[in-house]
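Heads up, one of the protein chains got dropped from this complex, but the rest are sitting where they should.
== chain A ==
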Amino acid sequence: MARKLAADTPRVVTANRLVDGVVVYRTAGGIWSPRLHRALVVREQAAVDRLLAVCRGDVTGCEVVDLQVIPVQPDPAAGPRAISQREAIRAAGPTIALPVDRPVPTAAPLF
């Protein structure tokens, strides 16, 4: 849940989608998007609290789990960016190339 942050820190609300665990962010349109740059940025604590109250409804409604408020770097043109390495990785995925399941030569037949 929300960590103590300085007043007026730009923040977004993130969670994981219940059904598949995918990382999602709350947008201004009131939906959950897997794109951090679409997230609604809030600054004042009262606005954060209001947003969280709404988002808790989606926790109760089994759409998302593990609500968190995270600080972000706002960018009016490109949308918010993660500040911490952890959140950057949550937003963009692993920093490594994932193994690719290429066909491999099969073992020669037994007989």
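Following the convention adopted for this analysis, contacts are C-beta pairs under 8 Å (C-beta built on N, C-alpha and C of every residue); 3 or more make two chains touch, one makes a residue touch a chain; residues count from 1.
We take it that contacts and distances are computed from a predicted model.
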Matching the hidden chain's UniProt record against "Hydrogenase nickel incorporation protein HypB", "ABC transporter ATP-binding protein", "Sulfite reductase (NADPH) hemoprotein beta-component" or "Carbon monoxide dehydrogenase" returns "Sulfite reductase (NADPH) hemoprotein beta-component"
If you put the missing chain back, which residues of chain A would it touch? 16, 18-23, 59-62, 65-66, 83-86, 89-90, 93-108, 110
